[in-house]
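For this view, one protein chain was removed and the others were kept in their places.
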Amino acid sequence: MRPEPNSNPDAIQPFLSDESSSTGCAEGIFFPQNEAEIREALRFCRQTGAPVTIQGARTGITGGAVPSGGQIINLSRCNRALGMGWDEPNQRYTLTVQPGMLFSQAQKALAERDFDTAGWSAESQSVYRRFCAGGRWYFPADITETSASIGGMVSTNASGAKTYLYGPMRAHVLGVRALLADGRALLLRRGGKHARNGCFQLRLEDGSLVEGKLPTYRMPRVKNASGYYIQPDMDLLDLFIGAEGTLGVVTEITIALAPVPACSWGVLVFFDDTPSALRCVRELQKLRAERKPAAIEYFDRACLEMMRREQSELHSHQSLPWLPAVEAVYAEFHHADPARMDAGVEAVADLLQAAGADLADTWLALTPQDLDKLIGFRHAVPESINRIIAERKRENPSLTKLGTDMAVPDEKLEWVLDLYSGSIRQLGLEGLKFGHIGDNHLHVNILPRSAREYAEGKALFLEWARQIIAAGGTVSAEHGIGKLKTAQLLAMYGEQAVAEMRALKGCFDPLGMLNQGNMFALDGSG
Amino acid sequence: MAEIRVLVDKCTGCRKCVPVCPYGAISMDGKKARISDACVYCAACVQVCRFDAIALRTEPAADEAAESSGIWVFAEQSEGKALPVALELLGEARALARKKPAKISAVWLGPPAPEQFQSLIAHGADEVLTVTDERLTCRDELLYPQVLARLAEAYKPEIFLFGATGFGRSIAPRTASALDTGLTADCTRLDIDPRNGLLLQTRPAFGGNLLATILCRTRRPQMASVRPKVMRALQADYTRRGSVRSAPMDLRGMHGLEIISVRTDARDGAGLESAEIVVGVGRGIGGARQVELYRRLAGALGAGLAATRAVVDLGWLEYARQVGQTGITIAPKLYLAFGISGSAQHMAGLAESTYIIAVNKDENAPIFSGGRTGAGRLRRGG
Partner (left out) sequence: MEIVVCVKQVPASTRVRLNPVTNTIVREGIDLMLNPFDAYAVEEALRLREKAGGRVTVLSMGIPSAEGILRHALGLGADRAVLLSDKRFAGADTLATAYTLAAAVRNLGGCDLILCGRQAVDGDTAQVGPSLAQKLGIPHLSAVSRARLLSPGELLCEKWADEAHLEIRLQLPALITVVKEINTPRFLSLKGYLRARGAEVETWGADDLNIDPTRIGLEGSATQVVFTAAAERRKAGKAVSGTPEEAAASILGTLLQKGWQRPTSEVNRG
């Protein structure tokens, strides 16, 4: 690759947007295939004074990868696995990948034990041979959109349904190699360097230092993806996870693998009303250790009614029976020992019955094929919403989906559900609630049918954000801030905290070149 | 009784047999292989063992082979016309006869059709054996096997071939069962074993990922079915000589089905098997609503619209359009595959000769390593 961007507008056009509704602009685009080429691209941008937007697979929905002028560095061709290792103390394999490798590609290669090992070190090759000869391993992070890039997952600290048990991306990253805007390389390892007394100091590969003060704000005690991850005395690797590309360009990621659970099973439980559903969710949330579910998900009545309408419009033969027009809770369980599965199912049946569920009103998936059907149902809910919006947009181009991503502390779950249902009903809007209820994190989607409803919906979200922040919750639990939620980040943490975030970025990227507009405006305008 | 044994003095513990068993029946007992009751005698391990340490033994049954001769081809007819698959099988029968000389008879159940009989002879039959009772006009899956079994018992063919049409796949096993003989369905290859003159029947298994070769050693006739468009018919040669023989048969004692109605109006998916261009959609197209786009494309091209099993299971298109191992086989000249990963199960429904153009987001999809031309990145939102 020549150290010059492609400036052909036709070549750039497809890369001006991501999965959010926004489109940006840019003067050129680079497609580096390795770290050296990334460094060259950064140098070009520095020399021409151009701001840079880093892109993975552009599956984000907050505009994080949408360029606002300047150059794009798209990492999709930087997508190889670079090696495997063995983490002896934790008895697990590790995999090092380039940032552009897709999550689905990594999972497939692991499942099929089929990596292109050209260029791998002898030690990696030896570990790989052992891996191929042994049992099944996988990458236990979970995300809904599996075509996301692993670099993107690091930048947004991505999560999904099974994050409830396995943790977000942060829990699975063992190391990151990054290039700062000035081209200097930084290597961060889990457990390597910590902050001290509110300050941090990192030694770069060339021996120089980056140092500064950590912001002083406290993150809410909920599942959170808003702003930088900050804890006193924190492991500094965590600064780069969820940083939305504002501190440096991640060029290598080392992730921890885990043995594939010997068996998984799931159950969809139907309820006539929300209080009954919540009673069971509360009981499920009490399960700990090996009894803890892998996921607890919720779908309100509007979601099931929407799916029923879809079912009646589809061809008569389909894989799911008729869905009842009620609310539903989905719980999934993993077992390392298949012999324990039956006992696990019985225990959950007891729990649900004691919490008031009707065991005849359940869909139990004990085989991978049946589990696939339930997973298909779960993914179909947001997909159907997107389809309905796409249709309405054809009539009225200004209408887009309105969605929230807020989470609240444990004790506020009933309160927030009441808040959502009450206000939607009061305004007569068409709203659906679903999501990762185990983490008190629900997505509320409003499907506006007119410009007025669109405006009402937006205003409603701001009011909810205000109340949820006051209750100790977060404005973004998994999607991140990107460019679309900067106002909400400001509302959540306040001006001083955002100023501290700006200052932190300034330590790594003094010229403010990288991913301008992500999380906060650089000039203090919001 | 059948028996499979690991010869422990020959077994070196090399473990090559363990992963090869499709049923997971082989494990290691120390340094020796051990075969469990899950074994179905498929012989995959026998082939892979370099040390001849696995022995499979069966007891032979009475030998009917000596008395039988001739290759029969069931000439399936629809509305008095022989189906193309029958002509394809005659072509194959002639190829087999070149390796082991045999008289080839086309077996016709249905209305008298002298022109069709001449066509069968022109396409390779030495003889057309007919049963022309009125009750046989409609293809009756209860009546036909009774007639065919009686014919086979009387005339004792050595080989009996059927087209694996929907009808063929129903009557062939019933006929084989009545004759207490073996039937191999959906063969993709037939051959004669030069050592013993037996019919070598090769068919896909495990969703198309494996090819199994099967023998019917002692029972007769050796029966096999073949899907349409797998074999090739000969060029019709109307100078060929052959005879037409009517077989006397009293159908009075036989029961048939009570067919109340037959509708031959255009069915969704009709014409897929004869379409020159087919548009195929897989799960990658994104959703049920996207199907409309491809339906329009197919319409504009005058092409058929086909689906993968995943798409049918999701309810986006009807089962009649499912192409693959558990659906229909098609042999268009051109197949445009959208969002199809290219599983062996689906590809098994496409003829070898089809030119495939595949469009898929995933450049590692198997269809690209087994297709002909690929293009990347399925456009989002259609």
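Going in written order, the chains are labelled A and B, and every chain counts its residues from 1.
The rule is short, and it goes like this: a residue touches a chain if its C-beta (ideal position, glycine included) is under 8 Å from a C-beta of that chain, and two chains touch if they have at least 3 such contacts.
Just so you know, these numbers come straight off a predicted model, no measurement behind them.
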| said: As a test of the contact rule: which chains in view would the missing one touch? | reply: A, B
| query | Among the options B:Asp9, B:Glu67 or B:Asp180, which residue touches the chain absent from this view? | reply | B:Asp180
| message | Which candidate, A:Glu305, A:Asp361 or A:Glu414, sits in contact with the chain we can't see? | response | A:Asp361
| task | Determine which one of B:Leu7, B:Ala65, B:Ala212 or B:Val244 touches the chain that has been left out. | result | B:Ala212
| message | Among A:Glu313, A:Glu346, A:Glu391 or A:Glu463, exactly one should touch the missing chain; which is it? | response | A:Glu346
| field | Touch residues of chain A, complete complex, unshown partner | value | 10-11, 14, 112, 136, 267-268, 316-322, 342, 345-346, 348-349, 352, 359-370, 373
| note | chain B positions in touch with the non-displayed chain are 1-2, 16, 19-24, 37-44, 47-48, 58-59, 61, 78, 139, 141-142, 145, 165-167, 169-174, 176-178, 180-186, 201, 204-219, 255, 257-265, 267, 270, 296, 300-301, 312-313, 318-320, 325-326, 334, 343-345, 347, 352, 355-358, 363, 367-377, 379
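One rule holds for everything that comes next: only the chains that are shown with their structure count from here on.
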| remark: Chain centres from averaged Cα atoms put chain A and chain B apart, in whole Å, by 48
| query | Which chain B residues qualify as touching chain A in the complex? | reply | 287-289, 312-319, 361-362, 364, 381
| Can you name the residues of chain A that touch chain B in the complex? | 104-105, 108, 147, 310-311, 313-319, 376, 383, 387, 390
